[in-house]
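In this view, the complex is presented without one of its protein chains, the others remaining in place.
And then chain A:
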Amino acid sequence: MDCIFCKIVLGDLPSYKVYEDSRVVAFLDVLPISPGHTIVVPKDHAPDIESVSEEDFAALALAVKKIGRAITEGLGVKGYSVLLDNKSAANQHVPHLHFHVVPREEGDGLGRWPQGCYNEGEAEVILKKITKNL
């Protein structure tokens, strides 16, 4: 088993675990974007959103909600960002699906990606392609 998150789930690799339930484990990222940056993973190995079960994905979201509240109240931060990178093109470095919960403060310097706009007709084109794939 090469998956570092599976090893953490099994206790074969040490981690700073903050939460566990029947489907989910959460632990601190040792290279945090901000103090308290937590990784939330399903216990059952799934590389991406396409493979994770609906039940596990829902359990992850509920765990994120609990951990987010704990981070806000426990660390006194005003907010947090929730991030999931799906596939390596989206910067997924560990191929075991995981949410990041990143504590945030005003003026923390964590920027937003630049936003663009659609020219006339472009939104309709992509919308048709999305709904065709549903």
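As a convention for this text, a residue touches a chain if its C-beta (ideal position, glycine included) is under 8 Å from a C-beta of that chain, and two chains touch if they have at least 3 such contacts; residues count from 1.
In the analysis below, contacts and distances are computed from a predicted model.
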Its UniProt record identifies the chain omitted here, from "Nitrous oxide metabolic protein", "Monosaccharide ABC transporter ATP-binding protein (CUT2 family)", "HIT family protein" or "glutamate synthase (NADPH)", as "HIT family protein"
Out of A:9, A:25, A:39 or A:64, which touches the unshown chain?
A:64
Residues on chain A that touch the omitted chain in the whole complex?
16-19, 28-36, 38, 49-50, 52, 54, 57-58, 60-62, 64-75, 77-92, 102, 104-106, 108, 110-118, 122-124, 126-127, 129-134
